[in-house]
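In what follows, a structure is listed as structure tokens, so that the remarks can point back to it.
Complex shown without one protein chain; remaining protein chains in place.
Entry: chain A
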Amino acid sequence: MIQLRQMNKKSSRLKYLTNGIILENPTLILMIGLCPTLATSITVRDGLGMAAAASFVIIGSNVVASLLRRLIPATVRIPIFIIIISTFVTLVDYILQAYEPGLYQVLGVFVPLIVVNCIVLGRVEAFAYKHNVLDSMLDGMGKSLGFTLVLFVMGTIREVLGSGTFWGRPVTPAWFRQYPILLMILPPGAFILIGILKALLNKLMKPGS
């Protein structure tokens, strides 16, 4: 019996990690964090840069909030969460400026805006405040993976169709690069693409309908 319970616990632990990838994908299922997804997925490199920065903040805030969860008074938990999150965001800001100035310039205003990325506060409030450190870290990693996956897929499709390149390298014939599908690198293209992805995922998850 005890063994079974431990087994259950282990598999639910693993679920915290894997849930975020598809079943509770932050962008496509929970539909949060859409703004940075649309804005920074013009190229694969920018998208993954955003994903890395946001992942660091998501995991870091989840761990710290979970560590402090018994000390944080419930009445002021949201301001405290925001302080923790903005500390991590400012760290990312400094580090990117120092070591990846090119990427920092491309991501621009979206780095400071990670503070208000709903994925971060959402996970801290809904998960980390009620779970232990290890589980919170796994949850943060899972949601980060899901966010990264969507940014990678969107970035790949938009860069290949919109610029004819992948990670800055040409992958399509020269004539295509001369006249690529411009819509894909413009904001409407991002909206259309995320709609298509969401529709595909819905179809896959409910095969009967």
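FYI, a contact is a pair of C-beta atoms (placed from the backbone, for glycine too) under 8 Å apart; a residue touches a chain by one contact, two chains touch by 3 or more; residues count from 1.
The rule we apply is simple: contacts and distances are computed from a predicted model.
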Among "Rod shape determining protein RodA", "SigB/SigF/SigG family RNA polymerase sigma factor", "Urea ABC transporter permease protein" or "Ion-translocating oxidoreductase complex subunit G", the UniProt name of the subunit that does not appear here: "Ion-translocating oxidoreductase complex subunit G"
Hidden-chain contact residue, picked from the options A:Ala98, A:Ala174 or A:Leu204: A:Ala98
Missing-partner contacts on chain A, residue numbers: 68, 71-73, 75-76, 79-80, 83-84, 86-87, 90-91, 94-95, 97-99, 101, 105-106, 108, 182, 185-186
